[in-house]
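Here the structure is laid out as structure tokens; the discussion comes afterwards.
Here the complex is missing a single protein chain, while all its other protein chains stay put.
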Amino acid sequence: MVSLFLRTVDLLSKVAALIAGLLLIAAMLVICEMIFLRYVFRAPTIWQTDFVVFSATAAMFLGAPYVLKTRGHVGVDVIEIALPRRPRRVLGIVGALLGLTFTVLMAYASAIFFHEAYVNEWRTSTVAAITLWIPLLPLPVSFALLSLQYVAELVRRVCGTDEAEGHA
Amino acid sequence: MMSLSPTSSGALIIGLLFLMLATGMPIAFALGLTAIGGLLLASGPGVFEVLAETMFAGIANLAYVSIPMFVMMGAAVAATPAGRDLYEALDRWLNRVPGGLVLSNIGACAIFAGMTGSSPATCAAIGKMGIPEMLKRGYPASVATGSICAGGTLGILIPPSVTMIVYGIATETSIGRLFLAGVMPGLMLTAMFMAWALYDCRRKNFTFDISGNRFSFAQKLAALPKVTPFLIIIVGTLYVLYGGVATPSEAAGAGAFLTLGVVIIMYRLFQPKPIFDIFSSTLRESVMIMMIMASAELFAFALSSLFITQTVAAAIAGLDVNRWVLMGLINLFLLVSGMFLPPVAIIVMSAPLLYPIIVSSGFDPYWFAVVLTINMEIGLITPPVGLNLFVVKAIAPQVPAGQVLSGSVPYVVLMLMGIVILSLFPEIATWLPTYVMGPL
Partner (left out) sequence: QDITLRASHQFPGGKGDPRDEMVQMIARDVEAANVGLKIQVFPGSSLFKANEQWGAVTKGQLDITSFPLDYASGRVPQFSVTLMPGLVRNFDRADRLNDSPFMQDIKAIIEKNGALVIADAWLSGAFASKKGCITGPDSIKGQVTRAAGPAFEQMLAAAGASIASMPSSEIYSGMQTGVLDATNTSSESFVSYRLFEQVKCLTAPGENAIWFMYEPVLMSKQSFDRLNPAQQKALLDAGKKAQAWFATEVRKGDQKLIDTYKKAGVEVVEMSAADYDAWLKVAQESSYKNFADKVKGGDELIKKALSVQ
């Protein structure tokens, strides 16, 4: 049961990261298209800037759970390293609980913001006037996934499975 | 709501942040959680209505899109043998020079820095080849790791540079101009690093063996075509940047596209695995940077809400001291912060605060960006949080941490000397942007 949860969370983070990667590629291609249209044809570009900004931003949020899973978010681990095994584990659990607190609070805050944009049909104040809830959707999704990933990490730390796996 | 004085709430916030950082939790989340605490203190629970917007708007900016793009350029080249080729070519040409390998190492770092906006990427790409090769040829381990740690820091000084982008957005200065300002100081530091590394070898009684490993002129020439991908990428990106093709933010996307194209075609990178690795490492590094920036945005908002920023700024502005004493204090502040926090976090939080003070004290904002960046470079090779140290420790596990550290310390001194030289001759930073883009 526990391992099914862990595997599901990991899978979700990976799927989000895959989408993030594709969004980054899309942003890169659209930048090139935009430059090409303007430089070669002197043609106006309307929706491109919004698309590029929002897909790259979405990629950064959607990639965050995967980066947490692979321990890519930098931390100050001097104290952690200096401690003996048991207190180090306790400190790690405290850190993960604090991290979880942040991601849960932000999941709540982004859900409020997303909901407001959705019901009020907010748009961007640009020519393209993109429906705002679409680029905002990655926020609640990302923080919810981050929270799940943190719960998974806590499970691993409490059960001590993270040491067996090693720090990826 | 606000019942504490700015000074005591400031002390509370900083204390809270340090406690959280001490658990080893991600810096991004520690900054964010502290910020939420401070904001609840300043404005009450209503603040939840603006948290998500602050964080989102903090990074949803066209200029910031260039960060993952420049990181991708570095990741793409790092995934290929391009680094080895560059390194080999330099080695063949510098082989007869005493200590040529050190020069190739630092030189390769400087050239690679021209293709990536980030220092750890530079460090990893060149270090993977450079450190084992130097150890194999008997160079002192501290020289091998030190030159890579320090050479890698050039990634954020020689354009493109992630820290310059962040500074440009935070202070509304021109990113194209900032990039140019970093070129000559970057070359100056490169030369200083090379000179020190050679001297250090001598000091450690290492005798340069230039008898073996001779390369014929034909062999030297044969190494050159392999460097062409680098030239194509660097010249292409520079042309897009300064040739009237695109704005700096857009140039990053074109640079990433060009790099991926060159890498995939010239190195026949058609398997999914290496391509997957490029995107995985791009995501890891750029998400790490951008999450810190988004949270730093929340943190800065909290500091301002509690009037801490304004109190500190007024205190600095009220210091009736010589402008160079002020500059010294600012450098001290940056150095100390750099020991603990990664560059982007420091810049997001301090640039808006320092910028007006710098300008009103008569310093050139582009010159200051260079000084700030060198401070950030120092932070990358000082404990406890030194990204380049971590990278080098990971690629050279056989070298003890103490040696990695002792090898890096002299470069800290060199960079401090670099700051002094720049203070005496600010033209080193300001001449090129003025020459290319006209006076300020």
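So that you can tell them apart, the chains are marked A and B in the order they are listed, and the count of residues begins at 1 in each.
The definition used in the following text is that contacts are C-beta pairs under 8 Å (C-beta built on N, C-alpha and C of every residue); 3 or more make two chains touch, one makes a residue touch a chain.
On a predicted model such as this, the values are computed, not experimentally measured, just so you know.
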Among B:Phe215, B:Phe307 or B:Phe390, which residue is in contact with the omitted chain in the full complex? B:Phe307
For the full complex, which residue in B:Leu62, B:Val97, B:Leu135 or B:Ile234 touches the chain that was left out? B:Leu62
Residue touching the undisplayed chain, where the options are B:Leu16, B:Val50, B:Val97 or B:Met339: B:Val50
For the chain that got dropped from the picture, name the residues of chain B it touches. 43, 46-47, 49-50, 53-54, 57-58, 62-63, 168, 172-177, 241-249, 301, 304-305, 307, 309-310, 352, 356, 437-440
List every residue of chain A that touches the chain not included in the displayed model. 38, 42-46, 49, 120, 122-127, 129, 132
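Keep in mind that, in the parts below, only the chains that are shown with their structure count from here on.
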Which of the residues in chain A come into contact with chain B in the complex? 17, 20-21, 24-25, 27-32, 34-35, 39, 49, 52-54, 56-57, 59-60, 63-64, 66-68, 70, 72-80, 91-92, 94-96, 98-99, 101-103, 105-106, 108-110, 112-114, 135-136, 139
So in the complex, the part of chain B that touches chain A is made up of which residues? 20-30, 32-33, 36, 48-49, 51-53, 55-56, 59-62, 64-65, 68-69, 72, 240, 245-246, 250, 252-254, 256-257, 260, 279-280, 282-288, 290-292, 294, 340, 342, 383-385, 387
